[in-house]
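Quick one: structure below, then a few questions.
A single protein chain has been omitted; all remaining protein chains appear in their positions.
In this document, chain identifiers A, B and C correspond to the written order of the chains, with residue numbering beginning at 1 in each.
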Amino acid sequence: MSTALFALALLYPLALTGALALSGTASPRRAAAARRLLVRCAPPAAVPFVLLTLLPSAGGAQPPALALPWMLFGTSWELDGLARPLVLAGALLYGAALAATAWPRPAPEEGAGSAGLTAFLLVSLVGNMGVCTAADAVTFYLCFALMSFAAYGLVVHHRTREARRAGRVYLVLAVASETALLAALLLVVSAGGVRLADAPAAVAGSEHLHWIVGLLLAGFGVKAGTLPLHVWLPLAHPAAPAAASAVLSGAMVKAGIVGWLRFLPLGEVALEGWGTALVLLALAGAFLAVPVGDLQRDPKVVLAYSTISQMGFLASVVGVALAVPELAEACAGAAVVYSVHHGFAKGALFLGVPVWKHFGSARTAPLVVVGMAGAALAVAGAPLSSGAVGKYAAKHAVEGVTVLGADLTQLLPLVATGSTLLLLRFGVLLARADLGPGHRPDAELWAWLLVVATGIAVPWSLTRRWVPSADLPGLELVTLWDASWPILLGLVIGAAWWALSAREALPSWAAHPDGRAVSPGDLVVPEEALLRRARRWAAGTQERGARSRAAAAEAARRLRPGPRELDAARSAVRAVHSWSGSGAVLLALVALVVLALAVAP
Amino acid sequence: MSTLEWYLWVAAALLGLACVRLLLARDPLVRLIAINVAGSGSLLVLVALAARTDPPDPVLHALVLTGIVITVAFTGVGLVLLRRAEEAAEAPGEDGAAGNGEGP
Amino acid sequence: MSAADFSLAGPSAVPLVMVLVSLVPGTLIFFLGEDQVRLRSALNLSAAVAKLGLVALLVPAVVDGARPEWRAPLYPGVDLVLRAEPLSLLFAGLSAVLWLLTTVYAIGYLERYSHRSRFFGFFSLCVAATVGISFSGNLVTFLVFFELLTVTTYPLVAHWGTAEAVRAARLYLFYTLSGGMSLLAGVALLTSRAGSVDFEAGGAGAVRRFAEESPGTAVVAFGLLVAGLGVKAALFPLHGWLPRAMVAPAPVSALLHAVAVVKAGVFGIVRVVHDVYGVELARALGVLAPLLALACVTVVYGSVLALRQDDLKRRLAYSTVSQVSYVTLGIAMFSEAGAAGGLVHLVHQGLMKITLFFCAGIFAELLGVKTVSGLAGVGRRMPLTAAAFTVGALGMIGLPPVAGFVSKWQLGQGALDAGRPELLGVLLLSALLNAAYFLPAVCALWFGDPADDAPEHREEAPAALLVPTLTTALLSVAAGVAAGLPYSPLWMSQLIADGVYPG
Partner (left out) sequence: MNDPSALLGLVVLGPLALVLVTGVLPERWLPPVGLAGAAGTSAAALVLAAHVGRSGPVGHDLAGWGPPLGIVLRADGLSALFLALTALVGAGVTVYAASDRAATGDHPRFWPLWFAVWAGLDAVYVAGDLFNTYVALEVVGLAAVGLVALGGGPAWGPALRYLFVAVLGSTLLLVAVALVYAQAGTLELLAAGERLASSGWDSRWAAVLVVVALGLKAALVPMHAWLPPAHGSAPTAVSAVLSALVVKAAFFVLVRMWFWVLGPEPVLAVVLGLLGALAVLWGGVLALAQRHLKQVVAYSTVAQMGYLFLLFPLTSAAAGDPEVLRAAWGGTAALVVGHGFAKASLFLSAGTLKSVYGTDSLSELARVVRPLPSVVMGMGVAAVTLAGLPPSLGFAGKWQLVVASVGSGQWGWAAVPIGGGLLSAAYLLKPLTVMLREPQDRARPLPESRSASLRVRYAPLLLALVPLVLGLAGPALPDLATTGGPPGGGP
């Protein structure tokens, strides 16, 4: 029964996408009607995945799995402990995103465009869920590629110039990560890790261990937005439609973490060097994202930097697991819980941006404000929120680990402070944004509310039941205070900042940040300049090459016999062929032959 | 050196000189005459060879007769062609690409 | 022609029939009038379907070990041998399928043009030569059909008759004839020293004895053979003719790149390394390393040059130069998985590249778009053709689930099994370069904004052009997705590779 459900879950969205594509061949009028119908029944695509995770798997029953031995090199999926929570969170988020784009009565201004958006969302749903549940390396790569290239469709959906530039940057990094991953997976498979279950052990034992770990960190680092490879995130999120960026930040970014948890030899071998490097990079990303994020003008870019910061937090946990094998089990559990929490909270915030624009002014305003505030507090890790669960599990997992002398458990809370600052900036920007005409409450609102509600309830329940290694924060005073002092610190700094800027004491770029000081995608700007100069240089060498070839051709033409030489040759030939000429040649030849014969024995 | 060898060397010299003259001559008429001289040179060789036995070998004499017949036939045809070739060379307008045999 | 002649084991006329199935209609078509379209198309299509049926009939029997063989004395001491083996069926199957589709495409493509009887006549002769090459049982038969392929493809390249086409055809003939010269010298050297060299799975015994006596001459012979084959296989220094031959009509480009010529060259290299010298002997003689180096250079060189071409067909041509050397790379890698990867890429590259050429033909013929930059916004006007092009392009880059991924994954594993991770580096570098010159085209196709004067309405290609294109695109995906099924290209290649690498 579970295999059939699994097959249905994977096939239904793909069938819908196929139908959407083929509907294009019908006559325009019928095609539009068919497309509207298909888009209508897109959101339920997430339901089978949710049901799959809720199947009673008590009593060691075989976890739901699907194997197709005839496809590619034998593809197989399996919903194991690690995948279950992530699939649930991802499926709910995708469901909400699809509902937000598909069901609202007055189709938003994109009109026909929503079919393309829905199709790409469906494909990335399959890809994302496939990545989480893949049971062997080839399937993992297949789903990862599917998800990455579908995401490109989401990023360039609006076809504006910025969208196309964001798409280009995203594509370059995605292709680079695909290539690095392919190399890593090939090395893993050749070391014997075809099935993911025994991949970490195979990697630990392989003689290319350092090559594999390096490639994995780079390949998945692009997706997880760790420091040098994060540049696509702040460009992609503003360009993509809100629902798409919710899914991008909420679910797709987590694929990087899943990849690390699946393939890295956590708990098999202690990799001091790699672990520490990852932790340092992650923390640097987490802390540097805050100032850059605060200087932006577009709320979605601020959220993007908040994602980079949160993913930094997650990456540090994985880094610890890499460095200290004993803590691997706990860190993995904590990473999963934190991913689930971040998925819901960040998804709610991203979906909230258009919701605030459409429903911020009408009767539903207070509901939206409360929802957004709740999600923001969750991201910051306020007590009793899903954030608290995630942060507590993470802090508890990395107990007693020091990096470069600083105790990790002291550093992590500061990330919460940074998030608070970012979210304050986000709140201010939203407040200042002008609101559109009030809409009557429709699917977009209910979808957002669904995400906010599940965001609060689901992390608590699934941590207790599905992730045994992570433990829940109790209600004692000390844990409450641990969760809340970073937020208070953030508020104090925010207030001080606000006061100073009100009295013009700060320099103008700090007081009224407008995104010009550090443009979104920070490192990418110098990289693009470098690329343009390289392309100009290449064009230069090509043009110089063409000029030198033309000169060579000119010289060759002069060398070739001109008409004068040809006539001389022709008359020479005529002379040799004349009667007396050929006679003379014959006589000479006969003389030679006679001489040779006379001499020869 | 017996008279037989003497005649053989004379015949060979005659044949050789006639051939050289034939090959190097530019004027076709000179070549035609050279052919006849070469022909007679070759026939003298045959006669000399025949004379080695007494009575002289009839087969070689038959060869000599045939040689004479062929040389005369060719000389006749050659003269007719020579005349026609000169007429053709004088008559303008012929696209005498091959000219009088001097073409490449 | 008694019934016994058609038995599937031992001496039988089946391989000869395979060659005649396209030779006879080819010669008949020459004498058809220009306007007898229906008769000519019927003749052509029935021959193509018959050949496909025969291959389908032969595959199960041959896989179970049957080796039908037809032998006739050719030159003193040498026989004309046609034998059906898994390797020959792999190549003959590919050319049979693609011949049928290219014929349908050509009928639609050349509808308004003249000289069609001449075109289809030579086209069928070409495929007859290709099948002859795939079924050849010894080196001399291979040489005869290899040169026959040169002769029959020349008029196709010069088909348009423009000054440029004729010049390209002359360059093509100059390259392939000098290749033929080198091949003739090599084959003559081997045959005169090692007797008539029949192909045997692990390498011909006679050649092994000859190589033990005089390894130097054996290496010279190998060099001559590979140089001769390298011209058609477009190995690095000998590939100059391929981009220039892009002047030919689209079905001919499809034929040159995917179905016959380039494949014949690489097939020859596979035969020489696997069935004449045998892999162990080739390695012992130390000839595999230079071949491997040459293949690597060609793989990267082809991709780099493809990056700099704006003309679509020239970019595809350089991409072929690079992709075909994947096969040589796989063969020269000295690992079973690598050999299987090389062989399966022979089929996959054929399927994907012919899709791309069909699309290029449609773009050029109906929209007049000949350059990559001109592709902007074409996706909206021709969604199906653009979809086919995308499938082909993604396959070329090696993204699952299209067939290209399967061969790249297999080659990667082969490289690691052979303990040569740097080969994996070459493969991935080429994949990156492929992405660099294919993805912009695909992105421009779908997300580019069309030139302002371009019309907006949809205009799909006529069925005769569209159906073959979509079929080959679907085949490329099917060959990838269903790679695990028995009788799939991957399955056959692994079977062949297992035969070559004992144990």
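Following the convention adopted for this analysis, a residue touches a chain if its C-beta (ideal position, glycine included) is under 8 Å from a C-beta of that chain, and two chains touch if they have at least 3 such contacts.
Nothing here was measured: the structure is a model prediction, and the numbers come from that model.
Asks: Could you tell me which shown chains are touched by the chain that is not displayed?
Replies: A, B, C
Asks: Out of C:20, C:45, C:61 or C:74, point to the residue that touches the absent chain in the complete complex.
Replies: The one listed residue touching the chain not shown is C:74.
Asks: Which residue, C:37, C:52, C:151 or C:366, contacts the hidden chain when the whole complex is considered?
Replies: Here the residue in touch with the unshown chain is C:151.
Asks: Among C:92, C:173 or C:273, choose the residue that contacts the chain missing from this document, as touch is defined above.
Replies: The missing chain is touched by C:173.
Asks: Could you list which residues of chain B touch the chain missing from the display?
Replies: For chain B, the residues touching the absent chain are 15, 19, 22-23, 28, 31-32, 35, 38-39, 42, 45-46, 49, 52, 59-60, 62-63, 66-67, 70-71, 73-74, 77-78, 81-82, 84-85, 88-89, 91, 94-104.
Asks: Extract the touching residues of chain A with respect to the undisplayed chain.
Replies: Listed in rising order, the touching residues are 570, 573, 576-579, 581-582, 585-586, 589-590, 593-594, 596-597, 600.
Asks: What does the interface between chain C and the hidden chain look like in terms of residue numbers?
Replies: Touch set of chain C with respect to the missing chain: 30, 72-77, 80, 118, 140, 143-145, 147-148, 150-151, 155, 158, 160-163, 166, 169-170, 173-174, 177-178, 180-181, 184-185, 188-189, 191-193.
One rule holds for everything that comes next: only the chains that are shown with their structure count from here on.
Asks: Where the centres are mean C-alpha positions, what is the separation of chain A from chain B, in Å?
Replies: Distance between chain centres: 99 Å.
Asks: Report, in whole Å, the distance between the mean C-alpha point of chain A and the mean C-alpha point of chain C.
Replies: Distance between chain centres: 38 Å.
Asks: Calculate how many whole Å lie between the centre of chain B and the centre of chain C, each centre taken as the average of the chain's C-alpha atoms.
Replies: About 65 Å, centre to centre.
Asks: Over in the complex, which chain B residues touch chain A? Could you list them?
Replies: Going through chain B, the ones touching chain A are 20, 22-26, 31, 101-104.
Asks: If we count contacts the way the header does, which residues on chain A are in touch with chain B in the complex?
Replies: Against chain B, chain A makes touches at 570, 573-574, 577-580, 583-584, 586-587.
Asks: Of all residues in chain A, which touch chain C in the complex?
Replies: So the residues of chain A in touch with chain C come to 21, 24-25, 69-74, 138, 141-142, 145-146, 149, 156, 159, 164, 167-168, 171, 175-176, 178-179, 182-183, 186-187, 189-190, 208, 211, 542.
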